[in-house]
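Read the structure below first, then the notes.
The other protein chains are all here in position, but one chain of the complex has been omitted.
This part shows chain A:
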């Protein structure tokens, strides 16, 4: 090979790799750019075939209802894994330049990462920005990232779920403040060393909403300028509080979602949990032994003023790799804004992001037997109105969460100082951010 040729190869192949990794479509293939609102109805009429990646329990049923309404469109629902597993598959497809679905479920915290790798279609060009008034402010803020990169499916304002039977047995009252919460944890664990008020073995998807609730705003993202301060006032407030739970051993060291965890919830070893408002539906489905025992309450506060944060919740987005982005956007519009679709979603125990459903008496009035006839949605809807604003996630949050166990996790195993763990996490994130070309402050 001559020197000249070799130089050409080195010059062009990386460029080809880069475009392949960053954008599925090259300069000349930008089909999405020509979109308009009329395209969506036309696409539904024309029909076609779509692939939809989701792990939502109602995904199949929603797709079936859609096909019943629009028989020309065929939707293949694929469960490509839950959360992180799906993102791995999706990231690989984006990097490879092919293999991505038309529509995919992406949690709010991970959206920015896919926006940054230019994987998602801005739905604004199809007029979907007009749907903003339908959604709660916090969920819309999560998809409106300098363009509408998805439509909110559900939301997860945090609430506290507790086992009334255990609370009665040990004479505990429902804590309204974090001080009362720590006191209740001590009382329960002292009375029976095998029981815990809650579990936490170190989970970034749990710690960050709690930091959010405590007023922490550790990440500031402005384009490629990223600020990371995991020792700001609110973050420290949470870490100091949680140290009081962690260090004396008041937290059951059981990883959330593990088999042990389900058992601990079934047999009352873990007496309460703080989770998103989508959790009651899951609890009812997965812990049948707890029927009648569980109740829902607001998350404890630091100063008596009710405030909460979003825990989880997903949007659906259209991928740039889609061969028919207009049709994909039309499906997405139906999926996350039509009453027919949302009805199916609610039937399966989902918690909506749309204000109309949240306000409907039918929704707030449900009183499931599982929760002793409590009108649990009243608590959850109230929580959705108390979500603190202004929290941002990092543009590389999926990676950040993957190294949480390496750093903050060490503090959990040693029952040490969470602040030290957070500092180690910060250092690791700064290193990664800089290596990836961000301006890190």
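The criterion applied here is as follows: contacts are C-beta pairs under 8 Å (C-beta built on N, C-alpha and C of every residue); 3 or more make two chains touch, one makes a residue touch a chain; residues count from 1.
FYI, contacts and distances are computed from a predicted model.
A single chain of the complex does not appear, and UniProt lists its protein name as "ABC transporter permease", one of "ABC transporter permease", "Sporulation protein YqfD", "Cytochrome c oxidase subunit 1" or "Periplasmic dipeptide transport protein".
Listed residues A:147, A:255, A:268 or A:349: the one in touch with the omitted chain is A:255.
Which of A:38, A:222 or A:406 touches the hidden chain is settled by the complete complex: it is A:406. Even with one chain removed from view, chain A keeps its contact list with that chain: residues 10, 14-15, 17-18, 21-22, 84, 88, 91-92, 95, 116-117, 201-202, 224, 252, 254-255, 258-260, 263-264, 269, 395-396, 398-399, 402-403, 405-406, 409-410, 412-413, 432, 435-438.
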